[in-house]
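Missing here is one protein chain; the remaining ones are kept as they sit in the complex.
Here the chain labels run A, B and C in written order, and each chain numbers its own residues starting at 1.
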Amino acid sequence: MSDPPTAKDRAMCRAHTIELRVRYCECDPMGVAHHSAFPIWFEVGRTELLRARGGNYRELEASGVLLAVVRLEVKYRKPARYDDLLHLETRLLTAGHVKIEHEYELRRGRDLLAVGSTTLACLDRTGQLQPLPDSLRTPDAPKGARP
Amino acid sequence: MSDPPTAKDRAMCRAHTIELRVRYCECDPMGVAHHSAFPIWFEVGRTELLRARGGNYRELEASGVLLAVVRLEVKYRKPARYDDLLHLETRLLTAGHVKIEHEYELRRGRDLLAVGSTTLACLDRTGQLQPLPDSLRTPDAPKGARP
Amino acid sequence: MSDPPTAKDRAMCRAHTIELRVRYCECDPMGVAHHSAFPIWFEVGRTELLRARGGNYRELEASGVLLAVVRLEVKYRKPARYDDLLHLETRLLTAGHVKIEHEYELRRGRDLLAVGSTTLACLDRTGQLQPLPDSLRTPDAPKGARP
Partner (left out) sequence: MSDPPTAKDRAMCRAHTIELRVRYCECDPMGVAHHSAFPIWFEVGRTELLRARGGNYRELEASGVLLAVVRLEVKYRKPARYDDLLHLETRLLTAGHVKIEHEYELRRGRDLLAVGSTTLACLDRTGQLQPLPDSLRTPDAPKGARP
């Protein structure tokens, strides 16, 4: 019988997979999920990865730490259809001085439907860059890196 | 040659029609605009009616006057399709002590596609009801009406 | 130990509750879920109620049975916030000759956030009304009712 995860264990968690059901309204006249739905799913993936790591984005935002998407890339390989049950893996690559990099893989069963990546920047309530809180940084991020 | 509209003229404006082009992403696998797009168009109609009346919702919100939708009704008569050019008429019915009632008619040419109505409530930043500013009230609204 | 539900048991199922997590992109500058998100959640609720009854909307649509929303009403009581975990109960009221009526209650814990109702019409691929398949009708619906 294993011990429950400690705060440290959770903070080490770098990848998390969620299940998503494609909504009807996310699909377009081609009968497939519209490409603008994928960044929304990635955002859900980030929220759940942070929760798995013991954090909470709503609380972060309430404390004045805003994470804004400053770069998005998606490569669409195969269409997702209405009512498909998908799995999205969100991986945290690095969280450095002010920026966080994630990668995404979206699958239906063993089929890879899309891959993506994002860069988030840490902003204060006035929209200015601010250092990431220590709780969000990854230990291997380059120290003192600038945006 | 007519005079430009005065502030009073504009405040008398009770109806305003905007043109809308149906976006691809607003359409669903049936090939028609998804029913959740219509309340979004109604909101655009309210923004533009307020502007035609000499107001500005962004400035209202910045001043602490939030207008939250507390009731929505839509009757869908005919489908709207991708790339259709539509006309939406937004009519202000009454703006009383704390609530505002609007009605909507959405047309493609002479075809009536949908009708709708909404009730907005005036809230402060904490989400509590507050009296509508005088600038938003209609002169014929019942005085001292409560929500 | 109880028997697994039969097809008949499932068809008797008239209400179904799903859990929903409010997405960041569903929230607006007031910090609460935008009112256009609620009809989308109701649609998710209908999809899952039909599945609980042993049906599948994707297969229905593939067989030429389209269910279009022809009426929507929502009353918003309290705001839903980003990351809130909500419960949506979807109830099938009647499914008659060509139309289906549903009601909805959205809660966060014991707080009732919104109630709603919709009417769906059964259409063929050309957008014409067609009779609902027997598998979708409720036994107590008025017989031979017309739209």
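One rule holds for everything that comes next: contacts are C-beta pairs under 8 Å (C-beta built on N, C-alpha and C of every residue); 3 or more make two chains touch, one makes a residue touch a chain.
In this text the structure is predicted, and so the values were computed from the model without any measurement.
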Response to the item:
Missing-chain contact among A:Pro29, A:Gly55 or A:Pro133 belongs to A:Pro29
Discussion item. Out of C:Gly31, C:Gly55 or C:Gly127, which residue would touch the omitted chain in the full complex?
Written reply: C:Gly31
Worksheet item: Residues of chain B in contact with the chain that isn't shown?
Response: 21, 23-25, 40, 43-44, 47, 56-58, 61, 81-83
Discussion item. Need a quick check: the contact residues on chain A for the chain that isn't drawn.
Written reply: 29-30, 32, 35-37, 39-40, 43, 61, 66, 68-77, 79, 127
Worksheet, complete the sentence: Across the whole complex, the chain not displayed is touched by chain C residues 24-25, 27-29, 31, 34, 36, 82
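Methods note: only the chains that are shown with their structure count from here on.
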Discussion item. Can you compute the centre-to-centre distance for chain A and chain B, using the mean CA position of each chain? Integer Å is fine.
Written reply: 35
Worksheet item: What are the residue numbers in chain B that touch two or more other chains?
Response: 29, 36
